[in-house]
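Structure incoming, see below.
Shown here: the complex without one of its protein chains, the others still in place.
Letters A, B and C mark the chains in the order given here, with residues in each chain numbered from 1 onward.
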Amino acid sequence: MGRLIGRKLFQALVVMLLVTTSTFFLIHIAPGDPFMPDLSVSGVSAERTDQIRRNFGLDRPIYVQYGAYLKNVASGNLGLSFRSYRPVSEIIIERLPNTIVLTSLALIMDFAIGILIGTWQAWKRGSAGDRFLTVATLTLHSTPVFWFGFMLILAFSVSLRILPGSGVVTIGIYDSLTPLGQLWDRIKHLILPVSTLALIGAGSTARFQRAAMLDTLSQDFIKSARARGLSECTVIFRHALRNSLLPTITLLGLSLPVLLSGSVLVETVFSWPGIGALTVDSVQSRDYMVVTAIGLVSAVMVLAGNLVADILYSVADPRARRKP
Amino acid sequence: MRSFRWVPVTLFVLFVVVRAGRIGDLLSTGTFVEQTLVALTFTLLAAIIWLTITPWPEVLSKFFKPFDVRIASLVLGAIMILAVFAPIASGHHPNTQLDLVNGQLLPPSLAHPFGTDFVSRDLWSRVLFGARVSLMIGVLAVTMAITIGTMVGMAAGYFGGWVELVLMRLVDAGLSIPRVFWLLVIVSLWGTTDIYVLILIIGLTGWFSTSRLVRAEVLRIREEDFVVAARGLGISEAGIVIRQILPNVVPPIIVNATLGIGQVILVEAGLSFLGFGVQPPWPSWGTIIQDGSARIIAAPWIVTVPGVAIALTVVSLAILGDRLQTTLNPRDSAQF
Amino acid sequence: MIKILQPLGAIALTTTFAACGSGSDCTGDYCGTIIIAQGADAESLFPPTMQAVSSTAIGDMIYLRLADLSDDLNTVGDGGLVPQLASSWTRLDESHLRFTLDNRAIWQDGQPVTAADVAFTYSVYTDTIVAAPLAANLDKISNVVAIDERTVEFEFTTVYPEQLFDAAYHMRILPAHLMDSIETTELLGHELTRNPVGTGPYRLHQWLPGQFIELHADTSFFLGRPGLRRIIWQVTPDYESALALVVSEQADLIDNMRTPRHIEQANSAAQLRAVEFASGGYAYLQFGLRDAEDPSRPHALFQDRTLRRALSMAVDRETTMRAVYGDFSTIAVAPVSPLLSIWGPDLPRIDYNRDRAVELLEGLGWRDSDGDGVRDRNGMPLSFQLAYPASDPNRTSAAVIIQDQLRQVGVDAQLAGLELNSLLATIPTGKFDVYFGFYGQDPTPSSIRGNWGTVGIGGGNFGSYSNPRVDDLMDRAIATFDPEESRSLWYQALEEMVADAPAIFLYSPKSVLAVHRRFENVTVRPDQWAATMWTWQVPETRMIDRDKAGS
Partner (left out) sequence: MGDLSFEVNEGETVGIVGESGSGKSVTALALLNLISPPGEIRAESQIVFFGEDILRADTKTLRKIRGGQIGIIFQNPAASFNPVLTIGSQIDETLRAHRPVSRNEARKTSIDTLSKVGLPHPETVYSSFPHSLSGGMQQRAAIAMAIVANPQLLIADEPTTALDVTVQAQIIQLLRDLTDASETALIIISHDLGVINQIADRTIVLHRGQLVEDAPTRQLIEQPHHPQSALLVQAAPTTAPKFGETS
């Protein structure tokens, strides 16, 4: 297991290096000078401009800059934002918790619902309920996530007025609530964005889980379990479900980038102040120091998720533990 | 029974005759890509007509047997035909501001089936033309992604060694960053508003998973007996790739492409919604949603209609993709 | 099963009550909390670089000027302003003004406000690295000297009637004792720009970027106790959701209501009332006269004066304005809002004339040779980007309408809808083709000079328009003490400028804001609606939950 994690970590490092490199060069070879705040029109003297370029290290050859950048990143220094002149790490850390809360809750809900529905469908294969859910999950899977968010806002915030459609807390009264009240206030604000991400994701998870469960149910040890007189509950939940979850765990790793993509849109729709909304902001204002850092952070999140999925897999499947 | 199949053909021919002049217009105007799309669709129509007048081959009738596959084909066919004939079916130019003072944000009515938007453009026309844009981006970007993905995957699977290592780590890197991120960065860096560049960029960021799939297939097929046998017979590796391996990876690629078009439509919609995709005034389903999102309370129908159109298209494509998977690749039908 | 449900029920009950009840209630007439729904976050709270109304309104709550405008908005002479940080001022001679600081004024960290602060502020505002948009308005001040702890002296290069206004109004005084030691380049991103220490009636309590900015009243404020306990700016993704918040009573105020539909929506909510006030701004399409990629070169298209004029003629302002604002605006023919003394129906203008526009374009050799609907010349299409703030539905609508009008004369304007904050980050660098701006003017014509004069390049003159004759006329207009002569000089300057068409001047919308009815003493100053908000109040009898909530 230690070796497995070691190998995965090494792979992750390589991938991160590739991600950093490609974003760095992608931005540097782009037309114009995206890393340079434009001072020439502001009446700043040429010497002063040069001095600032030197301060940001922009006068050196690109490979030197690249080396310096890697060194900085390795030591946790992500540079300064050209828009607000603040350290990029500070900007990201300010936003990261919001995204992590949103996406991890969505991920949990996505898999909980997806696995539940998929399992039930496989169990009741061919029933009217299964057929209905097949269409329903396929539709969710095919719906644009931001549009779904709007539909939820229309229904629950605009028409019914029972859930807030934007923000993180109720501004103005949040501070004076009791701790429990604050928690409830936060939950209320989480419901719509989390549901948007989770339900869209659950569409594909359910489809995947249904297939995996059907595959498992057709295997011999299920027949064996039935032949041993085990109750249907035991057969489905103890034997079939557990095994069908193995491929679904791999899906967990794969669905993280999709989830983060979705959160870019969902955070924009619900004005949720996380990394996703920050991506759009920074890209629009061409704050490429922040953009590069977000690329790195998303890669770290995805790779960490993959690692967790790998570990989960080896916990769930004793056969995987022996493999190098 | 067979005589009934002549009905749609006759109707179509009549339609062509009546509208001949305007179809001529349609073919002569528009960009190269639009013309290509039109030509492709005409080919498809011709194929459908040919299939209706000749007895259906058994494979096809089997393919179209499930109810949901029929519905999906029908929906997709209708959307494609409406897209191709948008200039005729729409009634208005999608960018024409009909009545700036009294015609803004009108709810759906007989005159405007889907209502009008914030500068009094007819939403029905915009959704039809949006279908053109969205479908065109979908088809072209996927064609591109599939081509690159197949080449990379074949190269990795065929050469192995460090080529495979480098290519696959590259694919890992590509897959470990959310696609929207790549797209936003590239689109903003090159500051593009051009639809072809957009297609290029969506294509360039869409090949990672295809190459993974193709590589896995190549690795699997390489070990199959018939390939080993061919190698034993002294056929060159290149010959094996072209004659033995390539034909075998085609079915999964076709499935991948069908599902991919749906995904690209979703990606394009998201990008346009964020303001980085198709630029105004041209409609794509994503930009129409963006337009509507700023007036979601006053005119909820603007957001609703294109979203439904996207969902219908993508669902239909997914159903057809699933069906293709089952028909082309019965071995894997349990997956997905 | 029942056993499991009981604790759940208990939690649900507690949560429900917790959501209603609050820790410590506020009582009295100074409890009011106002939530302002707004489509954009503040970009920075560093006064010299604040531009968007979203920032300046907040900044003005935290930072004070030496003196402020009175309600009549008089900018001329030495008597029109009301004291803020300066308790009084005296004129030494034609080019020297001396201010005495209020000895009650202190910084929010307890330090007294000194003359050194004023001198320091002047040096920051005029620093080219800071590139303050208002710097052009300070260019006739030659020196600011601290005479003693509480006395500061301004020296002017020329003699003109608005010396006091320029000295006292443009600068928000900065804390020298905190900022003095900071390198100018670092000042722009310094912690103090996000956690400001000011002198005003409110201090920053919390700023969660992208969410809200919360200010708390300084109860010992030396000019009187602020009427509202808390002022909160809530950031919403777009105007529609901001309006929805106000209508559903989750927020209290929304400004910028300009279309009949918005006002109708606001009126449908019983708790709201609309407050209409004169517009202090105008909308315009500014041509970038420098190349968007390389600002050292002239713009390939817009260096051509005739082309600019032709485009000006191609835009039907009347129809655009009616479509977007209904009756709520007037045509702006020059960079002059109805608030200015020189505003009048006879201002110089370029009239809408599509035929003439086409004629001019043809004359310049712009013809559609490849049949794609866009004119071209030597293989180059007549195509450019039009940047506008996507968060403003009015400008979005107008941009789409204008794009269509330009298309009808064969001009391809590609719309680039940007988020307001990113617009503010790119436009001042001059990297644009055409920018759909809205400028909230100071109530004096001299502000025109900062936006359209050569002195404003690098500051408020984003498009880099420069015409020495216009500069000269404006300088003379500002310098003269004779109102009639001043007016006539301004008209000459504007005539010349408008003929150059550095921008397509569009319209001046009326301003309407909707505010919750529980607020009393609601006064609005047209140049900055929030200027007097610190004196608004909520009587105890009309308080709602959020007024009582919190410490």
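The rule is short, and it goes like this: a contact is a pair of C-beta atoms (placed from the backbone, for glycine too) under 8 Å apart; a residue touches a chain by one contact, two chains touch by 3 or more.
Here the structure is a predicted model, which means the values were calculated and not measured.
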Chains shown that the absent chain touches, full complex: A
Contact partner of the left-out chain, one of A:243, A:268 or A:298: A:243
Among A:7, A:71, A:124 or A:223, residue touching the chain not depicted: A:223
Contact footprint on chain A, counting only the chain that is left out: 219-221, 223-232, 234, 238-239, 242-243, 246, 316-319, 322
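We adopt the following convention: only the chains that are shown with their structure count from here on.
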Pair sharing more residue contacts (C-beta pairs) when A-B is set against B-C: A-B
Core chain by centroid distance, with centroids computed from Cα atoms only: A
Centre-of-Cα separation between chain C and chain B, whole angstrom: 46
Residues of chain B whose C-beta touches two or more other chains: 275, 293, 296-297
Shared-contact residues (touching 2 or more other chains) in chain C: 244, 418
Footprint of chain C on chain B - complex, ascending: 95-97, 100-101, 104-105, 118-120, 193, 275, 279-281, 293-298
Contacting residues of chain A [partner chain C, same complex]: 31-32, 37-45, 48, 52, 55, 80-81, 83-86, 91, 94-95, 157-158, 161, 164-168, 170-173, 175-178, 180-181, 183-185, 268-271, 273, 277-278, 280-281, 284-287
Chain B to chain A touching residues, read off their complex: 68, 169-170, 172-173, 175-181, 184-186, 188-191, 262, 266, 269-270, 273-276, 286, 289, 293, 296-297, 300, 303-304, 306-307, 310-311, 313-315, 317-319, 334-336
